[in-house]
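For this view, one protein chain was removed and the others were kept in their places.
Labels for the chains are A, B and C, by order of writing; each one numbers its residues from 1.
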Amino acid sequence: MTALAAQPWLAVAVPLAVALLVVVAGRALGAGVAWLAMVAPASLLATGIALLGGPHSGNALSIPWLVQGDTSIRVGVLGDGLAALMLVVVGVVALMVMMFSIGYMADDPGYTRYFALLALFSAAMAGLVLAADLVALLVAWELVGACSYLLIGFWYRKPSAAAAAIKAFLVTHVGDAGMLLGIALFFVATGDVSLAGLRSAPAALGTGLTTVVALLLLLGAIGKSAQFPLHFWLPDAMEGPTPVSALIHAATMVAAGVFLIARLEPLFQASATASGVVLAVGAFTALMAATIAIAQSDIKKVLAYSTISQLGFMFAALGVGAWQAAIFHLVTHASFKALLFLGAGSVIHGTGSQELSDMGGLAKKMPLTAVTWIAGALALAGIPPLAGFFSKDVVVAAVLRGSPLAGLTLLLASLLTAFYIARATRLAFFGTYRGVAHPHESRWMMTGPLTVLAVGAVFLGAAGPAIERLLLTEPEPIELGVAVVAVLLAVAGGVFAWWRYAGGPVPAEAAPVGLWAALKGGYGYDGAIRRWVVRPVMAFAGGAYELGDRATVDGAAEGIGRLARRLGGLLALLQNGDAQWYAALIGAATVLLVAAALWAGR
Amino acid sequence: MTGMPVTLLSAALFGLGLYGTLTRRDLVAVLACVEIMLGAASLQLVAFARAANALGNGEALALVLVVLAAAEAAVGLGLVLATVKRTGKSRVEELTEVSG
Amino acid sequence: MSATVTFWLLGAFALAGAAAVVFSRDALRLVVGLGAFLLAVAGLYLYYGMGFLAAAQVFVYVGGVLVLVLFALLLLSRDGRGRLLAPGGFDLAAAAVAAGMAAVLALTLRDFRPPGAQAAQADLGATLLGPMLPAFELLGVLLLAALVATLVIVGGGERK
Partner (left out) sequence: MPWLTLLIALPLAGAAVAALHSRVLSRPRVVALAFALAELAAASYVALTHAHAPLTEQLGGGYWRLTLDGLALPLVALTALLGVVAVLASWRVEHAPGGHFALLLALEGSVMAVFLAADLLLFYVAWEAVLIPMYFLIGVWGHEDRRHAAMKFFLYTFAGSALMLVGLLVTITSLQTTAMSERAVPATVQTLVFWLLAAGFLVKIPVFPLHTWLPDAHVEAPTAGSIMLAGVLLKMGGYGMLRVAMPLAPAAFRAAAPILAGLGVVGILYGALMALAQSDLKRLVAYSSVSHMGFVVLAIAVATPAAIGAAMLGMVSHGLVAALLFLLVGLLYERTHTREIARFGGLAAQLPVWGTAFTFAALAGLGLPGLSGFPGELLTVLEGAGPYGAWMALPAVGVVLAAAYNLYAVKRVNHGELPGEWTDLADVGSREAAAVAPLALGIVALGVWPALVLALTGPAAVALARVLGGGG
């Protein structure tokens, strides 16, 4: 254990080796390949635990990666408390997800590919949280994105999955490009790319450049964490296998943006503009995504928008400087959201459908799934004494202190959160079964992880003080007033939904009109992006190709060629095939040229 | 005798050869005129070698030219023979196949 | 004095021979003119003290090329071997080009001072087998190629 604490880079190297091994030995091992792959998250977990107990310094590793002239760009890892916590979270969730996947993906022809990618993802995620500098971070950042792309498009024969994969990668890549630019500006200003340097950078950079760099890095965080205005890729990402959604698109990768800003909190707090933007983006996204979630008919879409909304909560906390609160919420959210996704996966596995309208009454047919789901739902809604209650309370209280308007926005979002999760619970697990398949409880390989995560969702709230101490801050007591209001709002939202959907789906929602249609369609944001960004770019590219490249640039070149040929046609009159005529021309030209040279050289 | 006189002589010989090359109408004569141009060139070369007191170099170069000329004559005449055999024409104005 | 006379005498011979080649209408006169020209040039080589070159000139040209030309003329002997003026002013234009060429050559070479005799190797053999060895070897290859090429060309013509 102490060895792991001293060599945290092993948390990257071991999963990488595992991923390779899975690829190489996949066929030989058959179904057992999953157990090999589980070594990857286990190594993350072990490293994380070792780091939690061990010393948090002296384990830095930094190697020169790009060296030329005076420029030396190093990449390195550094295992501190935050990294340790993230490693544990990623390790546990990944381990549970892999175990769940053994059952979920059992009959899939791409079984080996799936587990290789998950192992690779573990490596990249470990690199992301352990990164000691921006270049290592960017490398890991884009690699998790690539894993996400490959896993969303895992069922590549489905056109919708292929499209969703591209969309996810491109939208997050917009953020990555901003991040790249931010790193470049910071590097030029200080000649440094280390995170430590960036944390102490504001003094060196000055306010203006600090704001610019922080905003550019924020763009990357917004893309990865699916915040407005780059939030619209996450719902589509649900095309991937559900365990992937649980791991990457709920618990770990999408939280990377939160992690990044938490890492760089001094930078953001040095710029009022940057932290203000973080707060505004977070609060707005929290509310907006919650409103969309209430109208979704697809159980995974509900959870997707819920994830966006909860990440907005975390961003809002980051915006007011309460980064420990944000990380606390990140940890509890990872637990209960992964639980909800896996629960949804279990349900989808049983019913063969993702539509809430095809479910109903599953509590009787899938009791263990139902119980664990409800634990996750209560945690998400913020009902005490479950985990979500504690972490959300810290977040909302901190935001209220920093900005009452944002705090109220979050409270409103809490109400909606309770409403949509109660709606989903009621429609899926209660009432009468409306589907055609014959749902049954999943095997223990799938329910086991659910149980583990449910334990986390129930009890992690108690870990709050320990987490905050780990992150080097004094735990704050529960603010009773905020807690009471939040719980009351949550209960109100939940009860209203329970009553509203008592009789199964509301028929009007099947053919939505007006506001409900807008909510269900995510305010038409997707279509607007397609219409105002994607299509113009494609049309511009097509037009530029036809009119610009072919007609103008190439046309000019070919035109010169044709002109030359036509001139050549005139000249061809000179070319009568008489060799002596040619020789005479050559001679005359030589005489003229030499004469010119003689004249010039007088 | 170096310098201007030999330059004038070789230039005049070269001009004559060029004129013949351009105007003679049968291939063998054209070749003969080309030989005259080559001879003029190597004459100048030898004169330069004399002037530079580098006899070995100049002589060697001129020798190279002589051999080149011999090779050229052999191939050229061979071509003429082949052309005549193939087309029955040995007159330049009848041979316009190199026309673009 | 006598050297100058020798030079101009040989020069006149060369010019006359060249003129005969260029202007003669008769095939035999052409051959004689060419022979005169080549011999005169060989004489000039001798005048410059390059005995071996002169000998080579006589052997290769007079013994080789001239005979070749003669053969060719005999083989191809047909009517109207005489010179024909090209239609239009081509003849005049060619004369102008040739005169211009002679003029620019004379003007260019007039001021040319060959670089000083760095090597100063007077021995032809040493030169050929020394610094000029690559050129010498290439010449051998060229001659061989020319031989083969001539055979192929003439032979190829027969087969057609």
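The definition used in the following text is that a contact is a pair of C-beta atoms (placed from the backbone, for glycine too) under 8 Å apart; a residue touches a chain by one contact, two chains touch by 3 or more.
Model, not experiment: these values are computed from the prediction.
The undisplayed chain touches these shown chains across the complete complex, A. Across A:Glu142, A:Glu265, A:Asp298 or A:Glu509, the single residue that touches the chain missing here is A:Glu142. Checked against the full complex, the one of A:Ala517, A:Ala541 or A:Ala597 touching the unshown chain is A:Ala541. For the chain missing from the display, the contacting residue among A:Asp70, A:Asp107 or A:Glu474 is A:Asp70, taking the whole complex into account. Shown as candidates are A:Ala28, A:Val188, A:Ala203 or A:Val513; the residue that touches the absent chain is A:Val188.
The residue from A:Val553, A:Leu567 or A:Ala596 that touches the chain not shown here is A:Val553. Shown as candidates are A:Gly481, A:Gly524 or A:Gly561; the residue that touches the absent chain is A:Gly561.
Not every partner is drawn; the one left out touches subunit A at residues 64-71, 73, 135, 138-140, 142-143, 146, 149-150, 153, 156-157, 159, 161-163, 165-166, 169-170, 173-174, 176-178, 180-181, 183-185, 187-188, 537-538, 540-542, 544-546, 549, 553-554, 556-558, 561.
Keep this in mind: only the chains that are shown with their structure count from here on.
The distance from the centre of subunit A to the centre of subunit C, with each centre set as the mean of the Cα atoms, comes to 84 Å.
Subunit A and subunit B have Cα centroids lying 81 Å from one another.
Within subunit A, residues 580, 584, 587 each touch two or more of the remaining chains.
Within subunit C, the positions touching two or more other chains are listed as 86, 90, 94, 97-98, 101, 103.
Here subunit B touches subunit C in the complex through residues 1, 4-20, 22-26, 28-29, 31-33, 35-36, 39, 42-44, 46-64, 66-75, 77-86, 90, 93, going by the rule given at the top. By the touch rule above, subunit A contacts subunit B in their complex via residues 568, 572, 575-580, 582-584, 587. Of all residues in subunit B, those touching subunit A in their complex are 18, 21-23, 30, 92-93, 95-100.
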